[in-house]
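Apart from one protein chain that is not included, each protein chain of the complex appears where it belongs.
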Amino acid sequence: MTAQRVGYALLIVLALVAPLFAYPVFLMKALCFALFACAFNLLLGYAGLMSFGHAMFFGMAGYFYGHVVKAWDMAPEAGLLAGVAGAALLGLVTGALAIRRQGIYFAMITLAFAQMVYFFCIQAPFTGGEDGLQGIPRKALLGGLIPTKNDFVLYYVVLAIFLFGYGAIYRSIHSPFGQVLKAIRDNEQRAKSLGYEADRYKLLAFVLSAALAGLAGATKAMVQQFATLTDVAAGTSGEVVLMALVGGLGTIIGPVVGAFIIVTMQNYLASAGEFVLVIQGAIFVVIVLAFRKGVVGELADWWRRRRA
Amino acid sequence: MFELLGIPPQALFGQLLLGLINGAFYAMLSLGLAVIFGMLNVINFTHGAQYMMGAFAAWLLLGIFGVPFWVSLVLAPLIVGAFGVVLEKLLLKRIYHLDHLYGFLLTFGLALVIEGLFQWKWGSSGAPYENPIPGGGNLGFMFMPYYRGFVVVAALVICLATWYGIERTRLGAYLRAATENPALVQAFGINVPRLITLTYGLGVGLAALAGVLAAPIQQVSALMGTSLVLVVFAVVVIGGMGSIMGSIVTGFGLGVVEGLTKVFYPPASNTVIFVIMAIVLLIKPAGLFGQTK
Partner (left out) sequence: MTEVLLKVENLEAWYGESHILHGVDFHVGRGELVTLLGRNGVGKTTTLKSVMGIVGKRTGSVRFENEELVSQPSNVIARKGLAYCPEERGIFSSLNVEENLLLPPAVKPGGLSLEEIYKLFPNLLERRRSQGTKLSGGEQQMLAIGRILRTGASLLLLDEPTEGLAPVIVQRIGEIIRELKARGFTILLVEQNFRFAAAVADRHYIVEDGRVVDMMTAAEVSTNIGKLQAYLGV
């Protein structure tokens, strides 16, 4: 266990000094996607439910944030809250319906709902349609105490938000709630026969995952100062699946690793245009065929074999 | 002539025809998906990309070799179907023993690769394909373009032929039996792995055939299958994967419903199928024609 503590301590230190070595905006984007991927992984790795439409929570929260902060001219905290609450509500509605099916059908239903949200966003006036919501102002936090216009300062704010979200996931997984989730994932019939209302737990996990994805999306809107259709598109849903897969499903830190890898890769390949999709698709294929445990999972396996 | 709820007959029947055409494609594609899922237990996300490949094959065959539409109608599905066979033997076979979700992810990744490659090579703006039956006839209450009428009839014929092939022939019996109990069917002397490969090829060929039929109607572009496949998933959830006839009826029916929605309440036309899916999930989660497995 101490090895894990040391690992986490190192990571925290790394996170604290990172802006000295890399662009804060890039880091913040990566952190937002990392939280998004962790939220997704809570649902898949621990509840066994693969949502293929998670972008709807991520993207809508961004729109909510933008609208509250720009059109209603409220504080960024209100925007973040609106993002989380909005995503949670959307999660409640879609989850209640999606939970009625299992496995592959569940995935297809979430995909379809996300498409509905996408089409809604194209048409709804408040999202700005194809242009998106642009020019969201960066307002200071805590009533003026924290100047968010400074990327450096904002980085630590985003880091704090990320750690809060990550902590929430960590606590959920290691709580009795998390144990029941795992039991349901491994053998739903058995869990039900023990008296657990599986559907209620699954819905709760779904809403929690949606809310955290919303937190990630709202934070991203805060950083990038815009919200667009790309954020609610099927491509983004697919991307977060890829991040969790690359990093390692069912490991807590895996999605973070996966998110950083994919965001970095997208950065480097930005000039290659559509070829990025080919690479992403190829990574999907290779991982499904040969490296299902992801980077963290395979590393953990390797480490275990060395010690045995 | 009469007007229905303030909509002139030309507009109404024009939209109905469009709805029937969309329904024709929904039916053909969900049929292919259902057949593949029944045998392989894999949701073929690549279906949209394979539909697109069919259209591209027709376009390339015409552009490079001067192959006319009617020949492409046979050749393109064979080519793309063969490609599907290769995919199945090289990649899909390896993941049958895993959770269904991995099949979904694998075919999703393949769709990205294929669409990405086509987009990279030919861009995402569409190319036109010449209408093989130009012109149309005036039926009084509407103008019927010949090609579109042909598409609806052709799709019906294809769907019914597929239904007949599966429900009434020996090979279809092998398929249905192997869907239920592959180990036993193999113990009777039938090469089930080969049957599975052929089934995938058939499903892919169906998708490609739909693509060829689509080419003269919409622009041939790398992304033409992307959003379509998502709608087809909803169609499949609504119909349930249980019956072949169910997929056909649901596909055509939903196309008509979508068309009617465009007439009477346009802003909902994009999402009406998904809304119906939500309703079906509430009332009959297994789908309209599905059986809970």
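Residue numbering begins at 1 within each chain, and the chains themselves are lettered A and B in the order written.
Criterion: a residue touches a chain if its C-beta (ideal position, glycine included) is under 8 Å from a C-beta of that chain, and two chains touch if they have at least 3 such contacts.
Source: prediction; values computed, not measured.
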Shown chains in contact with the undisplayed one are B
Considering the complete complex, of B:F13, B:F56 or B:Y174, the missing chain is touched by B:Y174
What chain B residues would touch the chain not displayed? 170, 173-174, 176-177, 179-181, 183-192
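In this text, only the chains that are shown with their structure count from here on.
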Quick check: how many Å separate the C-alpha centres of chain A and chain B? 32
Sort out for me which residues of chain A touch chain B in the complex. 50, 52, 97-98, 100-101, 103-105, 107-109, 111-113, 115-116, 119-120, 122-123, 234, 238, 241, 245, 273-285, 288-289, 292
For a test of understanding, state which residues of chain B touch chain A in their complex under the given definition. 43, 91, 94-95, 98-102, 104-106, 108-117, 119-120, 124, 226-227, 230-231, 233-234, 236-237, 267, 270-271, 274-275, 277-278, 281-282, 285
